[in-house]
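One chain of protein is taken out of this complex; the other chains stay put.
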Amino acid sequence: MADIIATNETILVVGGGISGMTAAIEAAECGKQVILIEKGPSVGGRVSQLYKYFPKLCHPTCGLEINLRRLKGNKNVRLLTMTEVSEVSGEAGNYSVTLKTTPRYVNENCTACGACSEVVDAEFDDAYNYGLGKRKGAYLPNKMAYPQRYVLDPQIIGTPDATKAKEACKYDAIDLEMQEESNTITVGAIIWATGWQPYDANKIQPYGYDRIANVITSVEFERLMDPHGPTGGKLLRPSDGKEAKDIAFIQCAGSRDRNYLKHCSRICCMASLKQTTYVRERYADEGKATVYYIDIRAIDRIDDFYQKVKADENVTFIKSKVARIDEDKASGNPILHGVNTEGYHRYANQHDLVVLAVGMEPSVAQDEFPVKVTINEEGFIEQDEANGAIFAAGCSADALDVNRAVQNATASALRAIQVVNRAAGMEG
Amino acid sequence: MSKKEYSFYPGCSSQKGASASNYQVSVDSMCDVLDIKLNEIPDWNCCSASIGYAGGGVLPRLALSARNMALSEQAHGDQDIVATCAACWLATRETKERLLHDEALMKDTNEALAAGGLKVEAKQNVRHMVEVLIEDFGYDGLAKNVKKPLDGIKIAGYVGCQTNRPFGIAGESFENPKYLDKLIETMGAEPVENYDKKVSCCGGALIFSEPEKSHALIKDIIEAAYDGGADMIVTPCPVCQLNVEAYQDQINAKYKTKFNMPVVYYSQLMSVAYGKSGKEAGLDGQVIAARKLEEIAGK
Amino acid sequence: MSTMNQAKVEKYRNDFLKEVTANVEEGEWVKMCMQCGVCAGSCPFGPYWEHPPQEIFMMIRAGKREEVLTSTSMWMCTSCYNCIARCPRELPITHIMHGLAHYADRLGLAPKNQPTRKFANLFWNNLTKKGRANELKLGIALYFMNGFIEGIKTALKMQKMGLNMFKTKRLSPMELLGGHGIKDTGGLHAILKKAREIELANAEKFNG
Partner (left out) sequence: MADEIKIGAYICQGCGIGDRVDTAQLAQVAQRDAKASIVREHAFLCNAEGVKMIQDDIDNEGVNRVAICACSRRAKTEAFNFEGVAITRGNLREGVIWIRPDTDEARETTQDMADDYVRMAVTEAKYMTPPKGDDNTKYTPKVLIVGGGVSGMTAAVEAAKAGYQCTIVEKSGALGGAAAKAWKRIPQHAPYADPEDTGVAELIKAVEESDKITVHLNSHLTKTSGAPGRFSADITTESGSTTTENFGAIVQASGYFEYDARQLPELGYGKSANVVTQAELDAMAKEADGGPIKTKDGKEVNSVAFIQCAGQRSEKEGHLPYCSGHCCLTSIKQAMYFKDQNPDIDTNVIYTDLRTPGAGGEDFYRSGQQKGITFTKGAVSEVVASGDALEVKFKDLILDEDTSEKVDLVVLATGQVPNSGVDIEAMAAVVEGEEDGAEPEEPTAVQVPVESILNLTYRQGPDVPHLKYGFNDSHFICFPYETRRTGIYTTGPVRRPMDMQQAIEDATGAAMKAIQAIENAAKGRAAHPRSGDLSFPSFRREGCTQCKRCTVECPFGAIDEDEERYPQFNEERCRRCGTCMGACPVRVISFENYSVDSVGQQLKIVDIPDEFEEKPRILALACENDAYPALDMAAMNKVEYSAFVRVIPVRCLGSVNLIWITDALNSGYDGVVMMGCQKGENYQCHFVRGSEIAHVRMSKVDDTLQSLSLEPERVSVHEVAITDIERAPALINEMAETIEKIGMSPFKF
């Protein structure tokens, strides 16, 4: 990768989710030189794992398609996948950044024909589907993956599978000798857009995610509904593969809770409201949803979506933080215990499936951040002069929905442009 | 391994002729094997458990535990305080935490203690015996002393409340702590998987004032153990032990059940596995005889 | 109305939240509740609570002094600490319940015949007398806390259990004749007396 060209007029964007892609593309479409790095093998991030967006119920892959086309067509952006920042030094307008690239074992000759995948035997949990399904040891991360290039799982390197994959490739695209690379580049500004991860539901012990098969997370639920998902879009519950028609949504699973994440993750209320519509879409009148909540946070003009869902007779709202879940051993149905605090009504409700609306945990590595920036208790990067020309974008900055994350990323692109324009003598 | 010494707070129920006296017998046997020396806090007093609140206010209650800590500091200040009773441990540890957390409270407490000529710093660790076993010996260390593995016994590990919440054992979750299961396994017995009522409440001290309500809880605890195929229940808490074991007759009478489930302490399991006799393991103190343990102990 | 109750009513007028904050153990946490109800759902004695903790907190804010302090609810606490473990706002709910119970009792508002109220007082008196709990005396006192006839009935019901305990040497008749106790009861009593004084003084000092 000796051909990375970067100067103090270059903007480095860390993270290829929707925020990072947006920041990179918006800056590039202003004529700026951008290096976009992504830790994983393809861009798209969390939104590429969603079935639909709220409140429009449109598909995230639609916007992704547009962004990919913008990215593919723009020569100002250089995309480096499987790459992370290992070191940063310097100051605004002149940073020296060391990038670490892990081997993909597949080079740009790959045509995505899939021959390698066909011959490889080893299977691993599919991270794209949050482990709900398996993928081969040679794989395309997903159908929309860009770069559209296969990846060899490092776990098959040194096994006969790796050799088989190499032999199956007619295009000399598999390079088993690929090594980790390190490159140090100069950039003027850095946009940090490493996004978020779903809060680890295992930690929310009262809900038995680790013990009860039919307790799943909201992000997993998205995968179950998605035609690209492990069930081909069928709402089959884990315990017995039966269709789940009566579904409970538990809000603030990990959010607004001093035991877990103390912040409100903002997106979960709308996400669950959206998911209630999936249930109705699949099963019409047979589909039932119950939302257990503390406050429904359908903020600003999209409150009308909440009003619409609330008007649906098959969707029930219970103001309650569910106390605990246990399992009806015979049916596998989770039983939710708690109290509806609007008037004090105790319940022990059985549902086919429970969806935990898990919180948004920033992926900003608080202790390992490569350079000193201001990170708040919640783990988000604060806007601070002291951060120099390191600007957070999207969910590195706050718990944001897609719309606000993109807004924030667009703003961050301008902040970075201000710095590189100054470096370029365009002043300001 | 050299002898380990702790400042020991036995608590009221462990005294001779008290409800958990057999617990103390087994703890002594277990410590003997593990080469643990328990140095009793001189003139320790009751912690007031979790039921002293009506009569005592906050400060009088905390003062009780503070007095024990003060006495421990005087006698063996360089040792950790260890309690075998869940309520004793909880009250003492809670007092320590609150005193260290709140300067004003520390001042007030010392003012009160001064009336009895005492002074507390609350710097000693306050630990439950289970913590000592897990942290200072480790499962492997505990396994080394097993002479008679408890083969063929299936045991429901009933953790209960107060060794579990609000402090709990480090690294364990409130809802599904695994340490008791691991201890059972370490002694060669088989733990009941996913024991549903592992951390359910037995009614605690309210067994006395609200017996009916408590019996309903206990019934579920025993029933779940039977459902899991358990031969006996094991617990780290004297209140749990007493409540779950001693009221089975009454529960049977009320619910037409036929419960006859032995309830033992972890230390009894260990004593037997370590080759101690049934008497040394306090098995003669069982209201419901733990036959399978007795058999192994008798071999 | 007890004098103490009278004094408190006058001091705090309608501000029950403030009264609780000043006088009840961990009472300053009441305002932090966000009405999620996880405590209510977590309590093993939940169904027996007329008002679950979270509702009590709301009632305190709404100034329902009489209703709260005369309630049997907080006497239902088994000290299992589930509510504390699960509360998203880290409210020490168990302690607040104990604190409310204690305060209600001191004011003379707690229901006279609430069994846990009686037992808890018996327990305290039992343990403070000699510094250690005397299980037998406590047990007997317990049987008779609702009067002599009730006591005989309860004792009969509990007879087998008691016998079992005697048999296994886990209840000693020796306890009746003195039994266990600490040496320095004088010191202990002085400490407890002083602690009580400081506590009352603190409540008086509190302002806002």
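Chains: A, B and C, in written order; residue numbering restarts at 1 for each.
Throughout what follows, contacts are C-beta pairs under 8 Å (C-beta built on N, C-alpha and C of every residue); 3 or more make two chains touch, one makes a residue touch a chain.
This one's a predicted model, so the numbers in the text were calculated from it and none came from an experiment.
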Contact list for the unshown chain, restricted to visible chains: A, C
Residue of A:Lys100, A:His228 or A:Arg346 touching the missing chain in the full complex: A:His228
Chain not shown: contacting residue from A:Cys62, A:Ala127 or A:Ala348: A:Cys62
Interface with the undisplayed chain - residues on chain C: 17, 31-32, 34-35, 54-55, 58-59, 61-62, 89, 208
Sites on chain A contacted by the missing partner chain, in the whole complex: 18, 22, 25-26, 29-31, 47, 51, 53, 56-67, 69-70, 72-74, 109, 111-114, 140, 143-144, 148, 170-171, 226-228, 232, 256, 262-266, 295-304, 307, 319, 341-344, 376-378, 380, 382-384, 398-400, 402-404, 406-411, 413-415, 417-418, 421, 426-428
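Basically, only the chains that are shown with their structure count from here on.
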Gap in Å, rounded to a whole number, between the CA centres of chain C and chain A: 49
Centroid distance [mean C-alpha coordinates] between chain C and chain B, Å: 23
Touching two or more other chains - residues of chain B: 174
Where chain A touches two or more other chains at once, by residue number: 206, 324
Footprint of chain C on chain A - complex, ascending: 206, 252, 256-259, 294, 319-324, 337-341, 344, 346
List of chain B residues in touch with chain C within their complex: 12-13, 15-22, 43-46, 48-60, 62-64, 67, 108-109, 111-118, 161-162, 164-166, 174, 200-201, 203-206, 208-210, 213-214, 217, 242, 246-247, 249-250, 284-287
Residues of chain C defined as touching chain A within the complex: 34-42, 46-47, 51-52, 54-55, 82, 85-90
